[in-house]
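One structure is given here, and the rest of the page talks about it.
Removed from the display is one protein chain of the complex; every other protein chain stays in position.
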Amino acid sequence: MSETLSAIISIGFHGLAFAIVLYLISVGLSVTMGMMGFVNLAHGVFAMAGGYLLTGFMRHFGVPFLPALFATAVAAALASIPIERLLYRRLYGGDELDQVLLTMGLIFIATAGATYIWGPVQQPLQPPAWLSGEINVGFRHFPAYRSFLILCGAALVTALWLGLERTAFGARVRAAVDNLRMAQSVGINTSRLFMTTFALGSGLAALGGGLGADLLAISPSYALQYLAYFLIVVAVGGLGSIRGPFVAALLLGIADTGFKYLLPEFGAFFIYALTMAILLWRPRGLFGRA
Amino acid sequence: MGYWRAAAAFFGLHAALILMAFPAIAQTVVKIGLINSYTGFVAEAADQAQKAIDLYLKEHERDLPPGVKLELIRRDDTSNPEVGKRLAQELITREHVQLLTGIVLSPVAAAVAPLTAEAKVPLLISIAAAGVAIPRMSPYVARVTVTLWQLGYPIGKWAAEQGWKTGYTAVSDFIPGHDSEAAFTKGFTYGGGQIIGTVRFPPNNPDFAPFAQRIRDARPDLAFLWVPSGPQGTAMIKAVHDLGVRQAGTQIISTQDLLPDEELPNMGDAPLGIITSGTYSVAGERPANTAFLTAWKREYADKAIPNFLSVDAWDGMAAIFDLIKGTKGNFTADEAMGFFKDWKNPDSPRGPIMIDPETRDIVQNVYIRRLARQSGRLANIEIATIPMVKDPWKELNPVK
Partner (left out) sequence: MTSRLVDGFARRHRYSVLEALPWLAAFAGYFVFPSYLALGAQILATILFALSADLVLGYAGIVTLGHAAFFGTGAYTAGILAANGWGEPITGLLAAAAAAGLLGLVSGLVVLRTTGLSLLMQTLVVATMVAEAANKASFITGGDDGLQGMEVWPIFGWLRFDLFGRTAYLYCLIVVLLCWWMARRIVHSPFGRSLTGIRENVRRMHAIGAPVSRRRLLIYTISAVLAGISGALIAQTTQFVSLSFLSLERSGTVLIMLIIGGVGRLYGAFIGVPLYMIAQDRFSTVQPVYWYFWIGLLMVVIVVFARGGLLGLFDRFRR
């Protein structure tokens, strides 16, 4: 097959994998920011924790890959509950700067903690044997792990969207994002909703961080290093939306990969210029609520 | 009777005082300032070096001449050059150090260098700071670590001599990357090779898939990669592996920054077969290395694996100790620089090393290593040695 077509497919594939990881991590941030109006810069900490937990479960406890993934998501979700109740809850609807200070403080604590426990060396992910190597789809080879990542991600995204559209919980979430006071007056227990949504978002972030350890390396400085990416996805996608970040992540993932392939000297510029242009055109993000 | 007792007490007291003062008079304390980047994005490198320094002190403290003590004052430049410069200033004016050492980042070394000339305090760069022109910034700077051209040029020449004809370079888009690219290109083309394409990627790039794709498209005989040590190296190796660059027939070549020994256990099989140039590998076979590793394991067991930065710092301490032993702890800046210019160490864990009297820079063996499994573990196996390499950039660009 022609070289250009092959290159395009390759770019598309890898861009998609990158996009899925970004989306899984950022969707929770988008919903909690839209719903609680809380600037959670420490969201990346949950993704980082996911990476450490996954590699920890697999290497030190010998847990197989899929159960380890499940355990990671659950552990992160549970761990987020006390943080939300004790710390975040105090600052809902409050001063943004306080939220920035709190979450930055959490990032520092997490960075120090990770360095202390695991050391400054990065934790690479060793995919299980059945996911190493390549998949042969006849005309091309694709790396098996990234293919799994894309399929797994797509499944999760679909489940998320269906859940939001079809379940009562999803309806409550949508209501609270649209108009919090109205939702409260209709009798929705927003306090419990916040807690559950936050836990769900954190669990997803952990899943994204763990699955994506291949792409975004796990090290103590993870939360700070990739913060800009997550914020761009959420800002461009639109707060409170779950489709928005998906489009933004696709745009970021594929455009970034594409630009770097075609014009590597200017690689990073384009993505930032694109972000700026989109935000100027649509300040609330592509799918943000007006 | 009382008169004798008083006199005895008087003389006894004075004798005691004189005896007590004696160690103080005979004791020389040599103050050395160590500037390291304990916090910031190179904290891991700082840690690797610090462990070696602590180990050397522990093993060799007794080698100091009698009555001479070494006081090592540690400071954290937080990976910021202006902080490093201020710390050097304070170490000189407040702590009155006789010598400065350490330094991980080239910009920090560049910031500190002018101070050494102004205050006449020598700086022995002992961790990294591989910018080629740094020793030229002041006559009081010497270096025992490495230069970027020392790693890039010899492997370029060696690769051309092995028969590889076409090359592609892919480096990080900032000065260390540019220098490595220039060094490799010079060496490779000198040996008869031809560079058919180059690409530079943004300094903080997370995913290298598009760049690996470009390399694959060009189908070169070999691809020279350079990224800063750490997560980017692993990401690059993964991308190259996932896009099947080697399967398409391209040999991957890089420097030791891509495959630091302490990261090897976590890398899986992806980097097998990569050839790198380096100054130190844990798998290096020489008695000095065996002794070094034994001492290291005794102290740190499995908690840490030494790498080239550790050995740099180790050798830096050796040079300083030799200076102290030779001068009994009393030296002026000019005497120290005179000593360093003539310094040789045939027994470093990395092989024989010396400081070049003309450039005050390190002269050492550069090894070509291939990554392979040895006793079940990944190791950088030395397959060729290019002996006593002087910094090629300074050779090609002499001071006018």
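In this document, chain identifiers A and B correspond to the written order of the chains, with residue numbering beginning at 1 in each.
Definition applied: contacts are C-beta pairs under 8 Å (C-beta built on N, C-alpha and C of every residue); 3 or more make two chains touch, one makes a residue touch a chain.
In this text the structure is predicted, and so the values were computed from the model without any measurement.
> For the chain that was dropped from the view, give me its touching partners among the shown chains.
Its contacts among the visible chains are A, B.
> Return the single residue from B:T93, B:Q194 or B:T290 that touches the missing chain.
For the chain that is not drawn, the touching residue is B:T93.
> Among A:I11, A:V39 or A:I218, which one is in touch with the chain left out?
In the complete complex, the chain left out is touched by residue A:V39.
> Pick from A:V31, A:A235 or A:L250: which residue touches the chain that isn't shown?
Of all options in A:V31, A:A235 or A:L250, contact with the hidden chain holds for A:A235.
> Considering the whole complex, not just the chains shown, which residues of chain B touch the missing one?
Residue positions of chain B that touch the missing chain: 38-39, 43, 74-76, 78-83, 85-86, 89-90, 92-94, 106-107, 110-111, 114-115, 118-119, 131, 137, 173-176, 178, 202-203.
> Touching residues of chain A against the unshown chain: what are they?
33, 39, 87, 90-91, 95-98, 100-102, 104-113, 115-116, 224, 228, 231-232, 234-236, 239, 268-269, 272-273, 275-276, 279-280, 283-285
Convention: only the chains that are shown with their structure count from here on.
> Report the inter-chain centroid distance for chain A and chain B in whole angstrom, where each centroid is the mean of the CA atoms.
From the centre of chain A to the centre of chain B is 38 Å.
> Spell out the residues on chain B that touch chain A in their complex, using ranges where they run on.
Residues 41, 43-44, 47, 173, 199-202, 204-207, 209-211, 213-214, 217, 230-231, 234-235, 238, 242-244, 262-263, 266-268.
> Name, in rising order, each residue of chain A that touches chain B in their complex.
Counting only chain A, the residues touching chain B are 3, 7, 10-11, 14-15, 18, 115, 120-124, 126, 134, 141, 143, 146, 214-217, 219, 221, 225-226, 229, 257-258, 260-261, 264-265, 267-268.
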